[in-house]
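These notes are about the structure you will find just below.
One chain of protein is taken out of this complex; the other chains stay put.
Chain lettering (A and B) follows the sequence in which the chains are written, and residue indices restart at 1 in each chain.
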Amino acid sequence: MPAHTDAGRFFEDFQPGETLVHAVPRTVTEGDASLYLALYGVRSAVTSSTPFAQSLGLQRAPIDPMLVFHLVFGKTVADISLNAIANLGYAECRWGAPVYPGDTLTTTSEVLGVKENRDAQTGVVYVRSTGMNQFGDKVLQYARWVMVRKRNPKSPAPRPVVPTLADHVPVSGLVVPWRGDRTGYDDALAGSTHRWDDYRQGDRIDHVDGMTIEEADHMLATRLYQNTAKVHFNAMAERAGRFGRRIVYGGHVISLARHLSFNGLANALGPVAIHGGRHVAPCFAGDTVHAWSEVLEATPLPGRDDLGVLRLRTVATRDRTCGDFPFKGDDGAYDPSVVLDLDYSVAMVRR
Amino acid sequence: MPAHTDAGRFFEDFQPGETLVHAVPRTVTEGDASLYLALYGVRSAVTSSTPFAQSLGLQRAPIDPMLVFHLVFGKTVADISLNAIANLGYAECRWGAPVYPGDTLTTTSEVLGVKENRDAQTGVVYVRSTGMNQFGDKVLQYARWVMVRKRNPKSPAPRPVVPTLADHVPVSGLVVPWRGDRTGYDDALAGSTHRWDDYRQGDRIDHVDGMTIEEADHMLATRLYQNTAKVHFNAMAERAGRFGRRIVYGGHVISLARHLSFNGLANALGPVAIHGGRHVAPCFAGDTVHAWSEVLEATPLPGRDDLGVLRLRTVATRDRTCGDFPFKGDDGAYDPSVVLDLDYSVAMVRR
Partner (left out) sequence: MPAHTDAGRFFEDFQPGETLVHAVPRTVTEGDASLYLALYGVRSAVTSSTPFAQSLGLQRAPIDPMLVFHLVFGKTVADISLNAIANLGYAECRWGAPVYPGDTLTTTSEVLGVKENRDAQTGVVYVRSTGMNQFGDKVLQYARWVMVRKRNPKSPAPRPVVPTLADHVPVSGLVVPWRGDRTGYDDALAGSTHRWDDYRQGDRIDHVDGMTIEEADHMLATRLYQNTAKVHFNAMAERAGRFGRRIVYGGHVISLARHLSFNGLANALGPVAIHGGRHVAPCFAGDTVHAWSEVLEATPLPGRDDLGVLRLRTVATRDRTCGDFPFKGDDGAYDPSVVLDLDYSVAMVRR
């Protein structure tokens, strides 16, 4: 009967090599930027101020890269993860051209691989999604793999195709659109005197502040991203679900952690890449999120003396402060408070 | 004492033939559009994307027609329904010129009629409200009748004047601003391959998805519309009121139903007319809204082969899925879950 509705794609529907064109194109506006800022309390000078952005060589204050991520990702949900059971991982995520208000974003995904699980009920689908602006410039690209339900357990298993994905994005592969002005850069306006040179591999930074999630906040955010995953919006259905309540979109937690990290990483430009990440546990309304970061690597940018790159692990928790850097126990299991373990890179102005 | 405040108009204050100029003029912006999108998860390609809108002959992504409705309607509340007991009906509602960011909207209302009720405490007021842009072009017009309190039960009853209102807006009376490009129209970007030709009278569509209402959401929406009806905002007063809690603005439920209907009606442009509608029951925070639609009529657009019109009944429920199309029982009474029964038309590109 629901012949006109979209039930989403099942495992059988994904063919390695095919390209999916996702709905809906989106002209990003200053309104989207304001709402994003207000949802997370973004304080990044480069996305808050056009003169500051111009001092770094941009046309004007760009759309926050994490908002670009959510918009590009949101378009893929209806085609890729509506029948997904789990989001298994990310790799090779890189930002490209900066996005400005007035740009229009579209997303396509290439199916990289499929592999049926032993249970014959589900399989893993690998895709590479690419967000583009109206000029056809890449603004974001990432690989992602998800566990998807089969429409029919009796469907024959496809030939397994498992792509090889890099365990990190090399510095040489980064698009770094800012031109740092080492002498003119205004630390006071940016909010910190700590530049790239002040961070060392192994440094651990407690971002101190905490933010409590409200149902209205995470739903407003997720709708802004035109992300249609049902579990975020429907309290009635979720009362009968796995957790008894609505689940917060994992990307909302990434943005919370990213913007809490201003306190300790105020001069971070970007992010420029996500190497990998794990939503260790779900978040719910009422949870208070804290975060801490470890500097995994501090790398100069080849051929440039204005900016360096910091590879970071940012860990977010629910209902636990991060002064003692909660992570994994001796048994390798995550501390029960940990909700996010993200491995990514930012750029930062050098001295 | 409250000599400077506005107590609203009572039944005695409405004179058939008079025109009311409503406060407050409003310059609609991209900020309003973003917030509207985020409140409902709007996925309509034509309002999300300027290039997509231009491919349909518009200047740029227009303001969502339902946002135009709420803004035009919101202005009338202080003058017409502040002392209303019930919103009795709508008729002859048609959209006109598309509204773009930067346009300024004003609303005037003509009093079409008045009729005192037998109880001598209240009466019915009929008005026709017209929203205009800064060029004086009509952007929306609709008739509405409301039950309004008398200031003084002893006031003499006015001569009854009851207007004749059409039971539907004929297709010939519709303003259809889009030019459909049947070959160039991109179904993938729009989110569905179902065009006007794929819908038949009698088709029923379960829109599947549900959305839970939060207090913060419906108040943010209703304030965005500058709608000042007290029952939506004041928990303290409403604890002593009819339902013991704040009532969600009925227009918020219309927008929820309209945008949930993307799943099944993704290619709908518009709406272009509301023929009639009934807020069957109030909604409250915590309710989860689902919706289904029936195609009442599929009509070609006279003289044009690019677009057709679908007349739809969209029914919204609270806390009940719509797979079995809940509507009315054998006794003609609505199913207790039904909150909205809306009769309206959309345009859609033909094959």
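By our rule, a contact is a pair of C-beta atoms (placed from the backbone, for glycine too) under 8 Å apart; a residue touches a chain by one contact, two chains touch by 3 or more.
The structure presented is a predicted model; accordingly, all values stated were derived computationally and were not measured.
Only one of the listed residues, A:10, A:52, A:69 or A:249, touches the absent chain: A:52. The residue touching the chain not shown here, chosen from A:13, A:209 or A:297, is A:209. Of the listed positions A:103, A:116, A:217 or A:343, the one in contact with the omitted chain in the full complex is A:217.
Take subunit A: the residues that touch the chain left off the picture are 29-35, 37-45, 48-52, 60-61, 188-192, 194, 198-199, 203-212, 214-217, 220, 263-266, 286, 288, 319, 323.
Contact between subunit B and the unshown chain involves residues 1-6, 21-27, 29-32, 34-35, 78, 101-102, 104, 106, 134, 214-216, 219-224, 226, 228, 230, 233-237, 246.
The rule is simple: only the chains that are shown with their structure count from here on.
Note on chain placement: the centre of subunit A and the centre of subunit B lie 36 Å apart, centres being C-alpha means.
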